[in-house]
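Only one protein chain is missing; all other protein chains are in place.
Labels for the chains are A and B, by order of writing; each one numbers its residues from 1.
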């Protein structure tokens, strides 16, 4: 889509210096600006680029005084970085809202309903007795199993699979290839060494404003629900096992894994590749470092843990710094042993 | 689906106390029981819920004597937990068996065949010269490449991809998004620093009663076969490289990875995030802990290994307990050094 510089200035409550009728259709870095693009200048380190940029417009601060002549148009605002961010958001919102209607072929069981202003992409599948809200965007090749509920404004990206009985709140975003609500990993060992599948009859509940990354997997509960609470943000390739509860506003980075029935508090940060065993509780505001393993409940909130078997961060770093020079330590012992 | 309490009692060989014509359509936890649901009471800790539950029926033991009045119907059986499990299984079986027929549009090459009582979901794809057994359930958006064979009663869930030449046994279950039989990672370094792909012409063989988790990847062999033997259970996001062999009844938890040409024995347990290098053998009944790295063959069966470079578990835990206090160890050396 295209906007005039005047329209953008009006959105940002700023003033145009230059031609307000010039059209832009792209957001560029100032050092890579090209005609048709709009950039911003917030950090004076980048000021030299302003005098060279081919961008059609640059957002600058109200106070900014150029030291050389400028060929691009300017939009003056109070805070150029904030202004640019608003523009990014408006652009993203616009892109999302633009998707409306039904592409064919797509599949929806007649017992299911979807609200107004929705999008259903080609090859998307919606099973029986589903209820999808307004402005919901179901991208191509998405799978929605039976009895799924999805709240208003939620976006399910290409090829994500939302299995039967899952509930997804409003304003959520589920990225491509994520699998929500497939069977948990439950097998009962038999006397002859084989395993028998334990039926997984629960579901997944995802509350409002949750993001789920690409190719992430969240298993349904054995009974009851696996729950991802309001505002949680989950990155790509995360594994969340059956009956786990993730607290409000908890952030989980890529390739982390949470084993069955564990409960994570709110406002926690779990870094990439961290692994947490099953059946434990992690207190609110816990930070768990990259590739850290956690095998016991964390009861005190606000701690930071690190290491193969999650230790308090400072202790771990101290121990690891000695580990790095263990040979020196051994040499000191050898010297002591030589003493008479 | 709905059943009467009488029908369920008959399935479980139990006796009804209350109205046998009441209908239930759901399995509830006793503490969350609602009308239309059936629960069970096996652990006396939960007895107080029996007097409050709104569930339509509760399965109890033959000997159970209530201490207060009860408003729900009872089904008396020998072992209430076992009875409830039977009910879970019957429910799950019923759900699976109910899926029959072909949804449109779906794609099957005319050279391929599929047995009776099968299901092919919308947007599923079946290539050339495939042979699929009876009661096979191919969910929506599943991909089946050329010359694939699938045994009776096997279920392939939404969006799983079974690439060319793969053989899947009977009574298997492959969860959404799994990729079976795509090219192994084989590249020959060239003199100029580039890499040349080594053609991957083998296949994957999955024997009977195997489960494969969501978004798990199993590569085809370079030549010959990558083999997952009978009864193996593999969780979500596991990576199994080309020419690997997984033994009978071996269990592999989420996010573990097995490198090329490694052979895992039978009845092993491999915990989440464990990593095993290529070209080694792991003895039967080996247990490999979470996030453990294994770089050498394990020859003695029945061992438990743990740690970044897989050690026998007790040794690792001993070493790690000292590692946690390495500073104290260093202080003791410093004290010794101060001695005259």
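One rule holds in what follows: a residue touches a chain if its C-beta (ideal position, glycine included) is under 8 Å from a C-beta of that chain, and two chains touch if they have at least 3 such contacts.
Keep in mind it's a predicted model, so treat the numbers as computed, not measured.
A.B. asks: Which is it among B:183, B:208, B:284 or B:303 that touches the chain not included here?
C.D. replies: Selected residue, touching the omitted chain: B:183.
A.B. asks: Pick from A:4, A:267, A:287 or A:315: which residue touches the chain that isn't shown?
C.D. replies: Final answer for the missing-chain contact: A:267.
A.B. asks: Which residue among B:14, B:159, B:231 or B:289 touches the omitted chain?
C.D. replies: Here the residue in touch with the unshown chain is B:159.
A.B. asks: Mind listing the chain A residues that contact the chain we can't see here?
C.D. replies: Interface with the chain not displayed, on the chain A side: 27, 29, 32, 85, 88-89, 91-92, 103, 105, 121-123, 139-141, 157-159, 173, 175-177, 209, 211, 213-215, 231, 233, 235-237, 248-249, 251, 253-255, 266-267, 272-273, 290-291, 307-308, 320, 323-327, 329-330, 333, 336-337.
A.B. asks: Touching the absent chain: which residues on chain B qualify?
C.D. replies: Counting over the whole complex, chain B touches the hidden chain at residues 105, 107, 123, 125, 141, 143, 145, 159, 161, 163, 177, 179, 182-183, 185, 187, 193-195, 197-199, 201, 215, 217, 219, 223-224, 237, 239, 241, 255, 257, 259, 273, 275, 277, 291, 293, 295, 308-309, 311, 315, 318-319, 322-323, 329, 332-333, 336.
Methods note: only the chains that are shown with their structure count from here on.
A.B. asks: Distance between chain A and chain B based on Cα centroids, please, to the nearest Å.
C.D. replies: The mean C-alpha positions of chain A and chain B differ by 26 Å.
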